[in-house]
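Down below is the structure, laid out as structure tokens.
Complex shown without one protein chain; remaining protein chains in place.
Think of it as A, B and C in the order they're written, each chain with its own count starting at 1.
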Amino acid sequence: MLLAPAPLHIPDGFLNLVVSLIFWAATVIMVGLATSKTNQTLGEKQVPLMGIMAAFIFAAQMLNFPVAGGTSGHFLGGALAAIVLGPWAGILVMTAVVAVQALLFQDGGLLVMGANIFNMGIITAVIGFGLYRTVIGRNKNIRLIVAGMSAWLATMAAALLTSLQLWLSSTSRLALVVPAMLGVHALIGIGEALITVAALAFIQETRPDLLDKEATASSGGRGWIVAGILVSLLAVLISPLASGNPDGLERVADDLGFLETGSSKPFEILPDYTFPVLGDTAISTIIAGVVGTFILVGLLILIGRNLRKNRKQ
Amino acid sequence: MHINAFDRFHFHDSFIHRLDPRIKVVVTVAFILSNAILPDGSWLAFATAWLGLLVVNDLSNLGLGYSFKRSYIILPFILVAITAIFSPLGNPLAEWDLGFVTLIPTDFGLVRFFSVLTRSWLSVQMAILLVATTQFPDLIHAFEHLRLPRVLTTIIAFLYRYLFVLTNEALRLLRAREARSAGLPGQKRGGKLIWRTKVTGSMAGQLFLRSYERSDRIYNAMLARGYTGHLRTLNPHKMTRADWLVLILSLFVILFIQFVGWVR
Amino acid sequence: MPVKHQPVYEITIPECDGDVLQIQDLHFAYPDGHVALQGVSLNLCEGEKVALVGPNGAGKSTLMLHLNGILREDGDIFIGGMSIDEQNLPIIRAMVGLVFQNPDDQLFSPTVFDDVAFGPLHMGLPEDEVHIRVEEALAAVQMNGFGERLSHHLSMGQKKRIAIATVLAMRPQILVLDEPSAGLDPRTRRALINFLDELPITMLISTHDIRMVKELFPRMIIMDEGIIVADGSTVELLNDAALLQDHGLEIP
Partner (left out) sequence: MPVKHQPVYEITIPECDGDVLQIQDLHFAYPDGHVALQGVSLNLCEGEKVALVGPNGAGKSTLMLHLNGILREDGDIFIGGMSIDEQNLPIIRAMVGLVFQNPDDQLFSPTVFDDVAFGPLHMGLPEDEVHIRVEEALAAVQMNGFGERLSHHLSMGQKKRIAIATVLAMRPQILVLDEPSAGLDPRTRRALINFLDELPITMLISTHDIRMVKELFPRMIIMDEGIIVADGSTVELLNDAALLQDHGLEIP
């Protein structure tokens, strides 16, 4: 099936509330920044272009290529979008893609959309563009090689982050999910890298004007290089740790009470899901649940509102 | 080919179809949120939630099994969740030695696994219902009313408009390649692997170029027909008393599900 | 047909001085450097129906894309006396109805109805008027009842017809059609010819269908390699075998 869900689109229910909300918050902040940045640098006319680029990524994800053993990988496009359009626009484009995939195809959930956008749009943009930014202006082959490497690494980082989120939600065992995800994505990443390189080479040949202009005009500053390298290093360091010594990590998290939080205690503020005043009764539990829900909804609204204010300034 | 997979909207007329899209979005999100905070193993609450889904299915004239039949989307992810069965918490049920690793399923893990699955399965069905009863442009409109940033909703609106065009374009590229992927009897076909990847890469590049240049042309075709930055629809979007009533009722149902879930 | 006898090859100067469309020395090169137009001058008068013919790659489509500002380059184009700039564009686009050669470039909405209604809707017309216009336009291309179909799930000829309808629904003052009859079945082609014949507006139509030119257009323009090589009465130009021969044409 052409539109089979990619192994990175987490559905609702697989991440617990805390993890979902943390990544929603991070995503809202980044996307908010991206909107204000692109509003500054790009004219009104560029918005349709971004929409079309989003549709392009969507369509390009259909160009599957055979990976070993009958499975076929498919293109993520986050790195390519960031390289061609600049990081901020790339983030917006990927946000739109992930949102539409969730809304229209239920390919990825709504509550976990923050995490999905973060994995597939933000991390890939930071790594993809950050590393590519170091070689802008160098000779063509070096640029292509670095683009390919960053596309591969971005895929791996997205897979790693997905595994970690699943683990923190105690949906998966670290010892099993990390090697599995990284293993599959090491292959998929190669396809991603090859396609990214070939597509860039094609654009370079046919419309070099698009690449140069776009890259210099709307790209971020040197901060992206630092962020890109840092995040890449982090990914490179954590992967062997997580796959090589998962039990250690797991024990640490267990000691910190992380796993239990993840599995069934969304509200640390309300100890044991009861409302202290009312004692340990069923009613108390229910009220705790209701209050918790309101607090969360309130938090979400607050975050959203602040961001909107920031943008207006 | 799956081009028709794009519009998941189903042309039926029903009370649910006519509801204001904002209500539907809010209720959907609330329902999914509610699933997320239900404790593991609250089977009765899950069952109540499913009952709710069945009622919505029926009210939308889609048939009772509509959303159920389409909820297989989450299947691939079950693989990921299976590992939850071997959670370190809880009491061990068995011990399987696979040589390189020893797997210990636990009671806690088992409950966890099925809870994750059920939550996901319920949430996906609600999302399916939302899309099946609301046209996508109306959905985007609703998000605009719910104060999503304009840039983002406009990008999404354009994404939707061009989705048909560009996925068609991608399908055409694939089809063109397929049509000439010939072989001679007794001869190795397909060319070298590196050439094949290069072809796929060029196709991505080609798709990019076509998208980019076509974006110019179609955007101009839109301008030529009076587009000024707002996509218009023939739907007024006014909240009626019925809309408010449904909203309040649905939220009560969701609260009730929570009640069922937390009372032990 | 009001045919005036003039020496062939020479540019026909219409009696008005191009009150609807004036093009002076238009040059254009595509971004990849390919030169497509190298000095095109052309006048159109109110109500004139003109055919644009020439071999593949002559620059016909490129020229047409300039007429409502899809492509823009130096050289002066005036539509109804207005130059094509940012400010005039919306008005010009309401005046000039352009149908692309490839219907896939024209159709971008999910359903046929949405596509045909797009123009009237964005012109701010009231809802009933929009419905009336869509009905009318679909009827003109014999596609009534196709409103709910998906525009990209149609046969080539059906798409072509819808593409024409999207523009008719806007009731433009100048109709610019790029090979409208290509891909149409004989009956639809005939109906289109009759429809265009009765439509009392200015039109510029590129085509390889010389019989249609003969039947419908008193004036004909021959383009080749980015310039206009002849502009005059259809009857006379079609009698000049050498000219036709030189520019990839053929008397049918």
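Here is the rule we use: a contact is a pair of C-beta atoms (placed from the backbone, for glycine too) under 8 Å apart; a residue touches a chain by one contact, two chains touch by 3 or more.
Please read these numbers as outputs of a predicted model, since none were measured by experiment.
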Hidden partner chain, touching residue among C:79, C:164 or C:249: C:249
Hidden-chain contact residue, picked from the options C:41, C:88, C:102 or C:173: C:102
Option from C:40, C:130, C:150 or C:196 whose C-beta touches the chain left out: C:150
Absent-chain interface as seen on chain B, which is shown: 1-5, 172-173, 175-185, 187-191, 195, 199, 202-203, 205-206, 209-210, 213
Missing-partner contacts on chain A, residue numbers: 202, 205-206
Absent-chain interface as seen on chain C, which is shown: 30, 32, 34, 54-58, 61, 101-102, 104, 149-150, 153-158, 161, 179, 182-190, 208, 210-211, 248-250, 252
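The criterion applied here is as follows: only the chains that are shown with their structure count from here on.
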Of A-B and A-C, whichever chain pair has more C-beta contact pairs: A-B
Where chain B and chain C are represented by their mean Cα positions, the distance between them in whole Å: 43
For chain A paired with chain B, centre-to-centre distance based on mean C-alpha positions, whole Å: 17
Averaged-CA centre spacing for the pair chain C and chain A, given as whole angstrom: 47
Residues of chain B whose C-beta touches two or more other chains: 6, 161-162, 165, 214
Residues within chain C bordering two or more other chains: none
